[in-house]
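The complex is shown incomplete by one protein chain, all other protein chains being positioned as in the whole.
All chains are identified by letter, namely A and B, in their written order; residue positions are counted from 1 within each chain.
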Amino acid sequence: MIERRDFLKGCLACGVTAATVSVASGKAMAAGSFEGYPDAMGVLVDLTRCVGCRSCEAACNNEQKLPEPDLPFDDSSVFKDKRRTTEKAYTVVNEYKVADKETLYRKIQCNHCTEPACLSSCFVNAYTKTKEGAVIYNAKVCVGCRNCMIACPFNIPAYSYSSPLNPLVKKCIFCYDTRLKDGKPPACVEICPQQVMTFGRRADLIKLGHDRIQANPGKYVDKLYGEKAVGGTSWMYLSSVDFDKVGFDGHIQNEPIISNVKDFLGFVPMVLSIWPALFTGVHLLATKNKDGHHDHEEGDHQ
Amino acid sequence: MHAVKQKMILGITGILMMLVSNVCFGAGIPDKVSIGSIQKYYAPVSFNHAAHINKLKDCGLCHHHTTGAQVTDPNCARCHKNSGAQAVVSCKGCHVADPFTPEALKQQRDQQPPVYHRDKPGLKAAYHISCLGCHQKMNGPTGCQDCHKRNDGGDAIFKSGKHAPKAPAKPKTAHH
Partner (left out) sequence: MKQFLTRNPNTQIINSLRKDNDKGRPWTLMEKIFLGLTPQQYLSQAMSNPLNWVFAVIFLIGFPVLIGRYIFGLSWAVGDPYDNAWGLFLAFGLFGMVPLSSSGFQLGSAVEVFGRHDFEPIERLGILNGILGYFFAVMFLMVDLGQPWRLPYPMVVSWGPEAVLFLVAWHVATYLSVQAAETSTAFFEWMGWPAGKTFVKKMALGLAVAGIILSTLHQGALGALSTYAPGKVHPLWYSSSFQWLYFFVSSLPGGLCMVIVVSTIAVKTMQWRCDDTFKNSLSKLQIALAKGASMGLITYLTIRLIGIAHDNKWAYLGTGWGAWWMFEIGFGVILSLILLTAGIRNNSVALVRLGAWTTIIGVVLNRLNVYMFTFNWQQGHVHIPPIREIIITVTVYSVYIVTYRAILYRWPILFKWKTRYSDYAVLEPQPVAIAEAEAASSK
């Protein structure tokens, strides 16, 4: 029968050892930040080149075998509303009338973040960031909690709510299965007549983007949107006007979304370790009755 | 003897002038160019080269320096200020049809030193950025089908014409 005192001594010894070991190995194993896979591909989107032809939407619909759209892809009446991605459209183009003469178009699709919010929030690990750079989705494990839709700062994932038996998340997958896996550019990049989108390694595109800004003084806002936003995205943007004016969130955080929950998650093992002793201690302090015994020690008190 | 020499000088001058004029004034330069690489979705573009030459006169506006014209873009002039005519002047001579294949990307990455033509658009983009850019400034045709009409393949992918979706009972678009 172990004495309470010896038991507590043992706990203390183990605890100190564990703490020391973890501090020593802490530096090597501490969760830092993920800079991205070195060969991850990306796309640089130059909004000054887009003319709103919607060929990219057509190509995506064709490549991903999406359902028929409501209107033809050459119908420009869609521009009167600001659209977002849906279960039938993995990419959409919106029109922004900025100044009297300047009309810009923005292509919206999954940005394939380096540390995606969707992936960080998924409790069944349905998302994967592949080494080629795509953020892909495993339909076989998705439960339909839609936390990814809540988490995505760009409001990209859509859900096929209309399916009774197999509703799933629908979003751009960077044409991973059909093209990116083999190093080929996605369908939208290939069809674009103006090369709004430049495909290449993300690291190279960052240099290219800054070079393009420098080579055309006054043409672009001096920023690559997505270079830093939410930890960096694979799809980045160049614009001739402030990003706020063409539908981007100008106040988006630079840290990846997962860093918002790291402190709380780190607290979890602390509670699991500290609460038992803390409240058992409270119990012992609170339930000592007059003759110095605890309720339990008299046998069963209930 | 003097008369023969005169005739010879005249003759050679004449031939030289003819050669010069032929070279400068269009021998070997096509009047019309048919661009058929787009046959998947569009009928070929019938490009009226002669009309553009007559209108613009400066070959360098489209052909950079490759026809011998002086290059104006300061980014190009850094290296090509004294570059003259090239053997190949057609767009597809330098602008690649598929600029993003793994091979093309690797070639760009591996060039030593890694500074030449890093932002060179592909062939399709070269056409559009050059043509559309100028047309937008000079009130030329800017619609897709103004230069190349869609064929059946194009209608199919754009879900247009006889491939258009039937009018839905209650059209709904998701929007903010």
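List of remarks:
Just so we're on the same page, contacts are C-beta pairs under 8 Å (C-beta built on N, C-alpha and C of every residue); 3 or more make two chains touch, one makes a residue touch a chain.
All of these numbers come straight from a predicted model, not from anything done at the bench.
Considering the whole complex, the residue from A:Ala59, A:Cys172 or A:Ile258 that touches the absent chain is A:Ile258.
Of the listed residues A:Asn62, A:Asn147, A:Thr178 or A:Ser240, the one in contact with the hidden chain in the full complex is A:Asn147. Residues of chain A in contact with the chain left out of this view: 84-87, 117, 120-126, 138, 141-147, 149-151, 153, 155, 158-159, 161-164, 166-168, 249, 251-253, 257-258, 260-261, 263-265, 267-268, 271-272, 275-276, 279-280, 282-283, 286-287, 295-296, 300, 302.
The working rule: only the chains that are shown with their structure count from here on.
The residues of chain B lying in touch with chain A in their complex are 75, 99-102, 105, 108-109, 118-119, 121-122, 124-125, 127-129, 132, 142, 144, 157-160, 163-165, 168, 171-176. Of all residues in chain A, only 49, 51, 53-55, 58-59, 61-62, 68-75, 78, 81-84, 86, 158, 182-185, 189-190, 192-195, 198-201, 204, 208, 211-212, 215 touch chain B in the complex they form.
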